[in-house]
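Got a structure here, written out as structure tokens. Questions coming.
Apart from one protein chain that is not included, each protein chain of the complex appears where it belongs.
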């Protein structure tokens, strides 16, 4: 067992930390931001700075122009990038592009990669991932997918409606999940500048950190050639899983950076602000929150590291990434909520970045599967594992082991 | 970074797991136990079995007859041992002997080691650690120490009263903390079969897993030669720290085993017992508890592993062991409380071991420093660290940094 | 709206408080107690004292020799009685007799009342309520009832097995729930001194406050004349509801007294015990626990009062008594757990009554329906109520109201 970071990784961590502090945080108050995220102009400036620093798209393979980071390396670098809400945009590791790049690299054809992936890795274009649908379509339960793709000669005609499509406004291409005639789900690639794709509106969301906001898209018989199918017909859900497990984990990493930022601000504030004759941090009621925050931050980091290591070993890590997602999204949220509380009035105003982090982060307990869906899926897997592992019952009383199973 | 266990460590883990399942759990209902713990006869039988299996006192150095386990190795082995409440007694790694062995090995003279430590490592004698005092003496705040040691020629005369002395009844020797004339605290070694040591009574505690229970001891001018001082005069608190950081962590390890046992029993039960037409485990309300348990167990394990690794790197780990102690004692407690709930009536009766674990474990949130003392100490250290680390304030708004410090 | 207590009720409250302090608490260390509760001799002494004080069986009607208390009056008196774990036994308001008396008064025939109820109200005999069964029978889900009653001429022959039968050992009569040929459940009355009733064993439970402990009973073709049916054939579940709603609430009342006792002890201790230079109670970390306890105690009391008042208005209060049961069992538990923590070592030993209260109370989150069963039942009723109440949707966005219902 070894928790040390290799010297090159330490150097990369320090370089990223310095980059964020010196090149990104000073732009946090830049006016080229709205409630729908940084503007494309700001994004390009940020990306340019990361490119100059040699930090752009570090998770992409070296062949494509990235740094080819392992999952553990991503854990370290993405936490640093997440320290500023602009950091992931700068490094080109924000959602959904980060996960889309990963998926494209795994599944796309050479031609698809040249057309869409290579310029995306270079920071020149953006993408969106069109899966979630309004009721009664696919929300937390993907089986309810209602967008359909009908074969028409060598093409498909896609019709349906999607919402909560992060980055939709201004995206250059989309990965679209639709149901094909076989009943399965298939992923399609399409440029976004098509008349059959309508951005009905951008949703007013609590967060404001995602370039392109969250859009409602309508596909009106969007024509897609069969050659633009991503991977194979009917394997959409399988690819979604390929994308999901690591994508969940990178959320955990980036938000860990944001939560650490909030804690640093709370530490700075409570060390200085006094009440009842001593610094706030010297009050147990405040000090306990600082300590709880450190526990939660470290818990999140350990789960991330462990799961990233498993993925680096070649494991699918579906269970572990679910677990890490629930643990991290809830632990990091507690941290930020406590920071708001410690900062008092300044926690609920834009006097500090903490309110912004609070608002940006709330959705993390919901997207990529709300905690409740993950918990139930974990329970099912725990039961299945227990059924296969005799060791687990070596200390169980006979009286329990002899309970008759359910009569159907 | 590497979370893998070496093949020898995996083998040792499996061997311990098998030993507990086959040699220890069958003795759990042995009648040679009372509310004050296993009897000496049962302890000797258990120790004999561990000796035969080559698993006795594995944390002691090889020179003394142990296996010389590193902290990480202890993390793995002690969790397995803790799976049964009799396991730590069997392996001779129960409190307080486990920590006393560690302290003696670090501080005792060669003569002291021959006299007390070597037979203790061999499982032939037991010890206690006499530090805690009734009000107004030293409870959570060691500075209030009121037992005194007065110089008398080449000897010291120790007078005072101690309580919550685990293992006192039947212990062969004691490590006694007393205040010396310099005002500092000093540790003394003494055999227990002395007329000036009175075991006033054994306390009726919620737990029943510690051999020798928890005693109230009175020292009536106990004469101790200067040669039986453990280490140097006045360094008692420093040695207590030497003992505490790893001792805290081994508690975390052993109780992790107990919590895992409770979860295994809850899994077994909720897979079989049905209500409202399906197994309990298929009810989300129950499944969520199973999932939360797994999250808490894994969180505890990761904190233990990380802190153990730090100690293996030669770090003192005071902060980290405090943090691990709070995280683990609270996470493991939640696990066991949920198991009680899942088992329903059987969770609050001796129909299963879970009630026993619940009662044994509650004190863990209190001893070796209650959570509240650790949290406050952690907060102080976080503030001190923030004062020294400029990085921490790189993302803090100027308005906060310019708050004037407290005027005294 | 009026939260005041009438002067007679205040007087009764003060009288009960004084009785508990002067006549009951001094017997708490009486040796006529075991892990299966107070002995019958101790019970008789306690009942004698309550009779002398005019406080015996206060919830029974005046016609039967009680005080005919309303539910609100019970709320006040039972909380006081619960202040000592012997108080409910003294006043003859402990479970299950308290609820059985209520049920008998509602449902039993005049003859049944003369035979069993009148002497029970006088404190001369005890009863038990035989409903819960081991797997795969009726646990939290009463529909799984497996004890059967077969018609045999004018009698019934009851066969089956019950466990967690509180008060079984030494009970004079039982109310037995069994399935009759119509498929429904029926309640039967029977003396306990019958050869066809076997007390297989008393279970080792965490609590020790119930006279007669918790027994495992077996009925081997127990012959019961049709005249000893309680109420009508097939209405067993309906009567169980009659019994349950108020019985749940009286649990809340009694345990509120115990929780208040724990808080009083914690207050006394933390005011006196010092650490780090000031009383424990002056440490925010401890003070916050005292404050949280007061919030929880008052929350429990308000829910009890409100639900009791509803019952006094003639409402069934099934929903509200479920809600009060969950709120109170969890709030009161938090109180006692915090008291254990504040008392440190003394919280986990019999040095104070708090450990005893902790162990006695844990089952309250489980019996009369575990929190999880109540929560789910509450959710179902909330949804049903929302379907009927147009007001509830006056502020709901149209987009939600137009979501199509599930297609079956």
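A, B and C label the chains in the order they appear, each numbered from 1.
Everything below uses one rule, namely that contacts are C-beta pairs under 8 Å (C-beta built on N, C-alpha and C of every residue); 3 or more make two chains touch, one makes a residue touch a chain.
Just so it is clear, the structure is predicted and the values come from calculations on it, not from any experiment.
Of the options C:46, C:327 or C:363, the residue whose C-beta touches the omitted chain is C:327.
If you put the hidden chain back, the residue from C:111, C:143 or C:386 that touches it is C:386. For chain A, the residues touching the chain absent from view are 132, 135-136, 139-141, 143-144, 163-164, 203-207, 214, 272-276, 283, 285-286, 340-341, 344-345, 347-351, 355, 358-359, 362-363, 365-367, 370-373, 375-376.
Seen from chain C, the chain kept out of the figure touches residues 1-5, 17, 20-21, 25, 72, 83-84, 261, 264-265, 267-274, 277-279, 281-282, 284, 286-288, 290-292, 294-295, 298-299, 302-303, 305-306, 309-310, 323, 326-327, 346, 351-353, 372, 374-376, 378-380, 382-383, 386-387, 391-397, 399-401, 403-406. Interface residues of chain B with the unshown chain, by the touch rule above, are 135-136, 283-285, 288, 403-404, 407.
As a convention for this text, only the chains that are shown with their structure count from here on.
The chains other than chain B, grouped by which ones touch each other, come out as one piece.
Two copies of one sequence, chain A and chain C, touch each other mainly through matching residues, since over half of the numbers at the interface are common to both.
Centroids built from CA atoms put chain C at 49 Å from chain A.
Taken residue by residue, chain A touches two or more other chains at 284, 288, 403-404, whereas all remaining positions touch fewer.
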